[in-house]
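One chain of protein is taken out of this complex; the other chains stay put.
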Amino acid sequence: MFIGRVSGSVTATIKHEAFHSYKLLIVDHLDLHGKATGAYDICVDVVQAGVGDTVLVLDEGNGARQILNRSVAPVRAVVVGVVDSVDLI
Amino acid sequence: MFIGRVSGSVTATIKHEAFHSYKLLIVDHLDLHGKATGAYDICVDVVQAGVGDTVLVLDEGNGARQILNRSVAPVRAVVVGVVDSVDLI
Amino acid sequence: MFIGRVSGSVTATIKHEAFHSYKLLIVDHLDLHGKATGAYDICVDVVQAGVGDTVLVLDEGNGARQILNRSVAPVRAVVVGVVDSVDLI
Amino acid sequence: MFIGRVSGSVTATIKHEAFHSYKLLIVDHLDLHGKATGAYDICVDVVQAGVGDTVLVLDEGNGARQILNRSVAPVRAVVVGVVDSVDLI
Partner (left out) sequence: MFIGRVSGSVTATIKHEAFHSYKLLIVDHLDLHGKATGAYDICVDVVQAGVGDTVLVLDEGNGARQILNRSVAPVRAVVVGVVDSVDLI
C-alpha cells in the first residue's frame, strides 16, 4: 500500500458493468514528507474520499477485489481508507 | 489503472488463438497534464478506441481477463474505456 | 522480498474489517549498504517490529495472505521477519 | 505486453523439469522508435523466434501459463509473437 492524495476524478465511457457503481479517483503518490512524487493511479473509491484527502491505497488486484467483496471486479487499485495521521521517527 | 493515449497498433504473427479476436493497441502512458511519459503498453482493446483517443487502461492480468469475460486470455493490459473528462483540483 | 527499516506507522479510518487486527507500518526500502532508497511501503506487521528495526518484507499479495493464514486479506506487503544479519561478500 | 528484440539466449542448469522443454531467450525492451531501453527479460519462447527478431512479449505469470497450456509452469514472461509491423500516428 502507499499513501496518496486525491487530486481529482476521471469520467469515462466504460461498457463493463463492473465499473458502473464506483467513482474513479485520481490519486497522486506521496512521499513520506507529503509531497507528490509525480506518479499517480486511477483508483476505485470505497470510502467516499474527497478531493484533497490524504488516503491509503491498496495497489494489488486480488486484494482490491476482496475489499470490494466481489470476485469479479476489474480493478487494481482501491482507496481503502482516509489517513488520520502519519507518525515518523 | 492509468490514463493513456492510443498512438498506434501492432500487427504480429501470434499462434495462440486467444489473441485472434482482439486488436492490439499501442497506448502511451500520460501524466496528469496529458503529456506522454515515454512509457507504453501493448493493450487489448474492448471499446473500439481509435488512434488519438484518451483512454483508461487496466493493467492487471486477472482483472483484464474478467473484462474480457474469459478465464483464459493471455493478456495483462486492456483498454477499458474512453476518457470523457479529467477533473483536477 | 526486500530489506527495509521501520520508520513509523500510519493511522487511518478504514471500514474494511480485514484491517482491524493489524498495525500498519511505514517501511523504508534499504539498499545493501543499509541506506534508505527513498521508496517505501505501508506494510502489515506480523512480527511486532518496532520503529528503527531492520526487517524483511514480502511484497506479493498472494504470499502475504498466506503469511496471515487468511484467504481474504486485502494486503500486498507484510513484514515477515526481523533481520539479524546481512552477510555480503 | 511490450515490444522487444531477441538479443541472445541463456543456458542454465535448472533442476525443475518444467523448464526442460523451453528455450530461454534474452529479450531487450524496445521503445516505440525501436531503440533498446536498457531493460531486458529472460523469456520462454513459444514461437521459435530467432536472434534479431522483433517480438511481442507477455509479461504476466498467469497469462504466460495459459499461453503454454500448462497450469504449472514457473514463468513470468513469454514471447508470444513475431511483430510484423508497428503502426504509429
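Every chain is named by a letter (A, B, C and D) in the order it is written, and numbering of its residues begins at 1.
Here is the rule we use: contacts are C-beta pairs under 8 Å (C-beta built on N, C-alpha and C of every residue); 3 or more make two chains touch, one makes a residue touch a chain.
None of the values given here were measured: they were computed from a predicted structure.
Undergrad: What are the shown chains in contact with the chain that isn't displayed?
TA: C, D
Undergrad: Can you work out which residue in D:I3, D:V47, D:A73 or D:V86 touches the chain that's missing from view?
TA: D:A73
Undergrad: On subunit D, where is the contact patch with the chain that was removed from view?
TA: 7-16, 18-19, 24, 26, 28, 38, 40-43, 51-52, 61-62, 65, 72-77
Undergrad: If the missing chain were put back, which residues of subunit C would it touch?
TA: Where subunit C meets the chain not shown: residues 1-3, 31-32, 46-47, 55-56, 58-64, 66-67, 78, 80-89.
What we mean here is this: only the chains that are shown with their structure count from here on.
Undergrad: Using mean C-alpha positions as chain centres, tell me how far subunit B is from subunit C in Å, no decimals.
TA: Averaging C-alpha atoms per chain gives centres 32 Å apart.
Undergrad: Centroid of subunit A to centroid of subunit B, CA atoms only: how many Å?
TA: Those two chain centres are 20 Å apart.
Undergrad: Multi-chain contacts in subunit A: which residues touch at least two other chains?
TA: Correct list: 61-62.
Undergrad: Select the category (line, ring, star, complete, other) that matches the graph of chains linked by touching.
TA: Graph shape, chains as nodes and touching pairs as edges: a line.
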